[in-house]
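One chain of protein is taken out of this complex; the other chains stay put.
Going by the order they are written in, the chains are A, B and C; count residues from 1 in each one.
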Amino acid sequence: MNIIQQDFYTQAILSLAALVGLTSFLMLGQGRLLRLIFVFAAQGLLLTLTTAVAAYSLNNHHLYISAVLTLTLKVIFIPWMLRREVIQMNTHRDIEALHNQTAVMLGGATLMVFSYYVLHPIVQTTSAVMLNALAVSLSVVLLGMLLMISHRQAVAHVVGFMSIENGLFFAAIVATNGMPMVVELGVAFDVLVAAVLFGIFFFHIRTSIDSLDVDLLNRLHEVDK
Amino acid sequence: MILVLAYCAVLLSFASGLLALLMNQRATLLELSQYWFKKFPNSNGHYLRLIDSNLKENRFSHLLRLTVFAVLGLSGIFAVLAGVSVLISKEIVTDQISLGLPWLPWHVRFDCLSGFFFLIIGIAVSAVSLYGPGYVHAYAEKQHPFAVLGLFTGLFISGMLLVLLADDAFFFMIAWELMSVASYFLVAFQHEHAANRRAAFLYLLMAEVGALAIILGFGVLASFTDGFTFDALREAKLSSTWASIAFVLALLGFGMKAGIVPVHVWLPEAHPVAPSHISALMSGVMLKVALYGLIRFCYDLIGEVQWHWGVVLLVVGTVSALGGILYAMMQTNLKRLLAYSSVENIGIIFMVLGLSMIFMDNGHPHLAALGLLAALFHGFNHALFKNLLFLGAGLIHHQTHELNIDMMGGLIRRMPQTSKLFLIGCMSISSLPLFNGFVSEWLAFQTALQVDVLDNGVLRSLIPVAAAALALTAALAAACFVKVFGLIFLGQSRSRNCDKAHEVKDKGMLAGPALLAGLCFFSGIFPGVIIYLLNSVAGQLLGQTLPNDSALGWLWLAPVSAEQASYSPPLVLIAALIAAGISFWYLRRNPATVMRRAEPWDCGFGGLTPRMQYTSSAFTMPLRRIFAKVWIIDEQIDKDMQGAMNQDVAAIHYQLQVHDHSWPRLYEPVAQAVNNIAKQVGRIQTGNIRVYLGYSFVTLIIMLWVIS
Amino acid sequence: MIAAYLVLLIPFVGIVFFALAGHRADNGKLNVRFNAICLLATIWLAINVLNQGAILSSGKAFLIDPFNVYLIVLTAFVGLTTSIFSSPYMAHEKELGKLTDQRLKLYYSMYQGFMLAMYLVLTTNNMGVMWVAMEGATLATVLLVSLYRTPESIEAAWKYFILCGVGIAQALFGTILLYYAAVQVGDVENSLLWSVLYANAEKLNPEVLEIAFVFMLIGYGTKIGLVPLHNWLPDAHSEGPTPMSAVLSGLLLNDALYAVVRNKMLVDGSSHSNIAGFLMMGFGLLSFLVGALFLHRQKDIKRLFSYSSIEHMGMMTFAFGIGGPLATFAALLHMTVHSLTKSAIFVTVGHAAQLAGTQSMDKIRGLIKTQPQIGWGLLIGTVSIAGFPPFGVFTSEFLVLLATMHSYPWLTPLLLLGIGIAFAGLFRHVQPMVYGEKPEGQQSIKANLWPVMIHLGLVLWLGLAIPGFLANWFSQATLLISGSTPL
Partner (left out) sequence: MNWLMAAFQTLLFAALAPLLAGWLKWCKCRLQNRKAPSLLQPYRDLFKLTNKQPVVAEQASWLFLIAPYIIFSATVLAATVVPLIAVDLPTSASADVIVMVGFFAFARFFLALAGLDIGTAFGGMGSSREMTISSLAEPAMLMAVFTLTMAASTTNLSIAISHVLNEGLVLRPSFVFALFALILVAIAETGRVPVDNPATHLELTMIHEAMILEYSGRHLALIEWASQLKLMLYGVLIANIFFPWGIAETFGAQALGFGLLAIMGKLALLAIFLAISETLVAKMRLFRVQEYLSFAYLLGLLGMLSHIILEASR
């Protein structure tokens, strides 16, 4: 396929997809929590843009609603909440030393390739654009997991979790122009509740181990020490 | 009609179990009766008084025990009736109970084979139900609730009976496991001792493993046919390899229950710790149910047996017989000893069964019938005398609170009836002529001696060796039970408990063993009767009955032909009576020679003490030296020194422990392996959430890679 | 159809009521009532379905077919009995000072919330909604897992939350892919509805569906507790309040499996490679064996039985993976008997733990001597879950074995091995707890064991004979899933 031949909408989607993927990479390599949250917010913003573009070009109205939802949730509420937590915990200064970061990054790159490889069969059903977008979203999901695996801060885990949500959301928009409304709402509701619960849990975890380092949550194991 | 009898037996045993549950419900019953008579005040006051008096605290429990065992005994009688009637009428009755799976109701089939085992169970259960009330009286209700004992006894017996009735794999397994689980609860009945709990666990574990093997065996058959009814399984056409695999699985499964070496270890652990009448049932009867399973599986379901299975059985049986009796010899706990001797007898049965298979496959059905009969007959005998001995052990324990042979002695004077009954048991089990044990052993030898008809040189030389091993087993058994009777009943008592012991009051506790002893003697004198019953089994199973070609079948036993071998217990009995009578009369006629009692000669050491007598370990010492390799013996002698320079010996302590080889060789390695694997597996539960995320991440990647 | 709405409405009312009404002494009883009414409604629903076949609600929002209706009834039943158990249990916990009124309130409200989520998962016709409900179930229970606020409970809850969240997210990705595949062929609006999806299953692109299924399996499999995605399960079970463990084991796992099976039906309809079946068999067998091995090393009584849940879910997954009428029938039966037995066991376990004042098995001793009902309940329950006849678990395991022997004979030894190991693992721990002399000063407690007796009674009944209507019910479900029936 050749990017020139595609219409503007597609080009926009593709470049946005690229940007989203990029933000995931940035997050993956990010050691400072505040920046991590900031990048996450940026990803949310890109997502909103994508949704808006899709809504506009397909003039599909319910996508506007989901755009608004995304904006409020992923760009404003969650980052704000996380930021508050970080400040309260005043962990915003210390840098999490990421072990063999280069390896992680390379792994991320391979993941991207891998997701292209996995989703390859889809090409025959539809345009390569879809493949491209889907692959990006899949890799966003996988990168999100990688982020959670490689980071030790609970906050980072939440960010990873939410970025996975982003990936899914992106996939939903570009591949299928959004899910049915009821599902959209449900998902959004779940994300909201999840965010609130995370807030509660930060509080509890802090009170129990007065830190947000998940590696310290290891009482329940079955390895003979 | 016959089936009705069989059902009655099952239902009654079940009912006795349920009845036992009323033990704790006295208050409820009382209220019920009150309520009833308030409702109908004009009803007969006599009953009111009757019921009230029976519901009194003190009477109620006793009465209930009696009723429970009475119902049990009734079920035993019905079982006997059912068995005998089917054996005489030689019919096969089938039926279906609309339970089980929607497309596979419980199939029921009652034929001569089942009937014979019904007979065995019935006799044993009747004896036990005579014995039971007096025996369980000793248990404190608080500590050992009778409700539990009675319930599971009922379930256990009905389970055994159902196994015999089952005619499809599913029903069979249910009944089989019912039997196992119920008996497990009975083994764990006195669970305050850690050893009993361990034994119970081991027992249930082995039962489970065996059951799985059996299921697999059925599965192998079923995979060559459709459906799980035995009729369908009979139709299965197996290649000889698959048939052999099925046979091995069945042997493993049923053999584990029957307690063949080396998978026997649970047996001497589990049987002794149950209450004695239960040990009697387990050792005397449940093992026979396993035997039934094997016979049903090989002769009936698989159909044509193969001679090398026979060889396997022969070898396994020989090893079990010798191993069992040698281990029994070394035991000091009476019930453990009896349990080990069950291993021995099961071994003998398997040997003869093997012979019968060999002859069957080599085209000598009449000899196969002879072998089968010998095996079944020995099963019958073992059920009788092993029950008798276990009940006797129960009596001894009940009166002396001892099971350690080395602590007993001299009971023949304190418990005369018991000693007589026990003696009969000992004589039967050590296969002395005139008693039933000898007849089956004689038949076994006759079977072995027919080896000439075989062509295969290996078999022709293997079987005589097995026969010699059988002879050795018999002789060792005699030695073993001389030790048992001699140390328990003869000599002087070695403990205070035995000094205080006296004959049991409860008549029933003697009546049960007496019944069995009588049967031992009867079937030893008139084996023809049993042979007649067994012939119909052989007829149905092999299509071949035993030619008993002699004028008076009940008087003579000539299994093959009168020229080859014959035995006539009644004549022998008469001759023996004549000889004894004459000598007795001749020697007693002189009044001058009336007997005089005196101190025994004590070699001038002044006073024989009980401690001078031979103990169990002393008695068996020569054999322990001779067969030393068979056991893991640790023997330690330590001396207390005293005096100047600690030179002279004050006291010598001798300790002897004899262990079973199959613990370190078979069981412990398996347990170790499982534990180690579990340890390794436990590592995946690291407790670190990032690792867990890693798992699901990697799994996802791998799956995606697999899929595309 | 009203019944279906009722089933959803009642728990919703429950949530609101408990959330708003503030703390009351008789909350427990009310909780029981709500569940009881719900059970009646479900039975009514079931009767409708059994009479007139599958119901599709107007607006296609809900689909009730024999498969899910029986799960609905099961859910309601277990929910009811567990609530009966939980009302004295939680009261006692409060007396022990482990809980405050506030948390008790939260507990009851979330209990209803969980029930609502379960009903929604089962009744809905929309894959997306199903996903939402499943996530909702997580959210509802995660606070209950950390109800005691001990460090362990919080840790457990956190792991539960994160792992299930991530897992379920993958399920959503699968859903999206499926939707995407569906959009290619059908109308956009309704193409997430099971009814529509099944209608044009064979038109869907198999490759996409298979990829989607992988995501579904990983996603919902995390909730089923398939090894190696199971790690949250023992923690959540052991640290949460016991009634929660009972419903988690008895219901949540079942419903997650339900979701997977639904998807499998779809994939089977589209592609004929049976890849889904193989994947499920692999995961099932692995979970079965690993779960069985884990049993041997447990120290905490609730962990022990949660691992046995993993093992049994593994067996069900395996059976569904085999496919075919016999295996499917067995799996359905096993679902039923397992959730009945397991919840009963957790009830007794809860009482036992309260009796001994600890969950560590080394300290629980002499239950039979202390309080016979509890001791025997635990023992019989274990006998039943270990697959001894005449209990129903044996029947289903037997059928699974037969099905395996029929289609994949070389796997049967593995199964048998697993059963044996699992049995040993259970009994080596349970036996010392129930038997033996009671420790000094161990007192019997106020316990309500009717749920246990009812459950075990039902399991026994199922083991002896499967009543006609139930058999026909199962066979309808089997017909639905595997396309043919064993009868």
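Following the convention adopted for this analysis, contacts are C-beta pairs under 8 Å (C-beta built on N, C-alpha and C of every residue); 3 or more make two chains touch, one makes a residue touch a chain.
Predicted model, so just to flag it, every value in this text is computed and none were measured.
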Touching partners, among the displayed chains, of the absent chain: B
Residue in contact with the excluded chain [from B:Phe152, B:Trp442 or B:Tyr692]: B:Trp442
Residue among B:Pro262, B:Gly303 or B:Pro433 that touches the chain left out of view: B:Pro433
Per the touch definition above, residue among B:Val572, B:Met641 or B:Val698 touching the missing chain: B:Val572
Candidate in contact with the missing chain, chosen from B:Met612, B:Met641, B:Val670 or B:Val706: B:Met612
Contacting the left-out chain in the complete assembly, out of B:Ala592, B:Ile637 or B:Ala651: B:Ala592
Those residues of chain B which, in the complete complex, touch the missing chain: 409-410, 412-413, 423, 427, 430-434, 438, 442, 445-446, 449, 451-452, 455, 457, 460-461, 464-465, 467-469, 471-472, 474-476, 478-479, 482-483, 485-487, 489-492, 556, 562-568, 571-572, 575-576, 579-580, 583-584, 587, 590, 592-602, 608, 610, 612-614, 618-623, 625-626
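We take it that only the chains that are shown with their structure count from here on.
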Core chain by centroid distance, with centroids computed from Cα atoms only: C
Between A-B and B-C, the pair joined by more C-beta contacts: B-C
Geometric centre distance via CA averages, chain C-chain A, whole Å: 31
Approximate Å spacing (C-alpha centroids) for the pair chain B, chain C: 44
Computed distance of Cα centres, chain B from chain A, in Å: 70
Where chain A touches two or more other chains, by residue: 118, 121, 145, 148, 157, 214, 217-220, 222
Of all residues in chain C, the ones touching two or more other chains: 158-159, 162, 166, 170, 207, 211, 234, 294, 297
Partner chain B, residues of chain C touching it in the complex: 158-159, 162-163, 166-167, 170, 207, 210-211, 214-215, 217-218, 222, 228-229, 231-232, 234, 275, 279, 290, 293-294, 296-297, 368, 372, 383, 386, 388-390, 394-395, 398-399, 401-402, 405-406, 409, 412-413, 416, 419-421, 423-425, 427-428, 431-432, 435-437, 463-466, 468, 471, 475, 486-487
Touching residues (chain side chain B, partner chain C) in the complex: 98-103, 145, 170, 173-174, 177-178, 180-181, 188, 191-192, 194, 197, 200-201, 204-205, 208-209, 212, 215-216, 219-220, 222-223, 228, 674-675, 677-679, 681-682, 684-685, 689, 692-693, 695-696, 699-700, 703-704, 707-708
Of chain C, residues touching chain A in the complex: 126, 128-129, 131-132, 135-136, 139, 142-143, 146, 149-152, 154-159, 161-162, 165-166, 169-170, 172-173, 176-177, 179-181, 183-184, 188-189, 192, 205, 207-208, 211, 234-235, 238-239, 294, 297
